[in-house]
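All protein chains but one are shown in place.
Take a look at subunit A:
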Amino acid sequence: MSGLLALVARDVRIAWASGGIVNALAFFLLVTILFPFAVGPDTALLARIGGGVIWAAALLAALMPVERLIGPDAESGVLDQMSVRGFSMAAVATAKIAAHWLGFGPPLMVATVLAAGLLGLPAETLAAVELGLLIGTPGLAALAVATSALVTGLRGAGAVAGLVMLPLAVPLLIFGAGSIEGGVQAVKLLGAVSLVLLAGAPFVAGAAMRGSLE
């Protein structure tokens, strides 16, 4: 267990040091800034679509680090060394999901405050978006790690990752954006989708990583 915590700490440190976290946040803010340019400075319209814009931007930003979540560790022999030390690949995947969420979820929620200001969202909409992100981002992190494990070793892994991940993230987007106005039922469904992804991803990622060892 302490070994997995060491792995989580290592992954978070690498994500910060490599600038991956800052890049994803900058990309997230850029996408949210694009919308006012595209649809015009209509305050009422922006306030109405702003929550959905933030969710779509969060989804796109979640794609950015996918290539470096598993691939570099498979190449540099880190997965081999974890396996030799008796860690199952599903356990390693769980640690990677936790580390990815720590480096992605909370910073994204902070950046969302900024994005809400840029889009002129009312305070209650911002609160609903933040609650949705708190529930949805763990599922998004799980999906990102599983996708990363699946595309490891492929040529042009980044492009394939988008094609694999975005369709599977659609339920999160529907219930996440839906929870802004849908009330408690939509929040429950968002939680259910997030939990399904969290429960399944370690095994999918673990099996894919196990395959990449051979």
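The rule we apply is simple: a residue touches a chain if its C-beta (ideal position, glycine included) is under 8 Å from a C-beta of that chain, and two chains touch if they have at least 3 such contacts; residues count from 1.
Throughout what follows, contacts and distances are computed from a predicted model.
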item	value
Protein that the absent chain corresponds to, by UniProt name, given "protein-glutamate methylesterase", "Cytochrome c biogenesis ATP-binding export protein CcmA", "Branched-chain amino acid ABC transporter permease" or "Chromate resistance efflux protein ChrA"	"Cytochrome c biogenesis ATP-binding export protein CcmA"
Contacts of subunit A with the absent chain, listed as residue ranges	2-3, 6, 10, 14, 17-18, 75-78, 80-86, 213-214
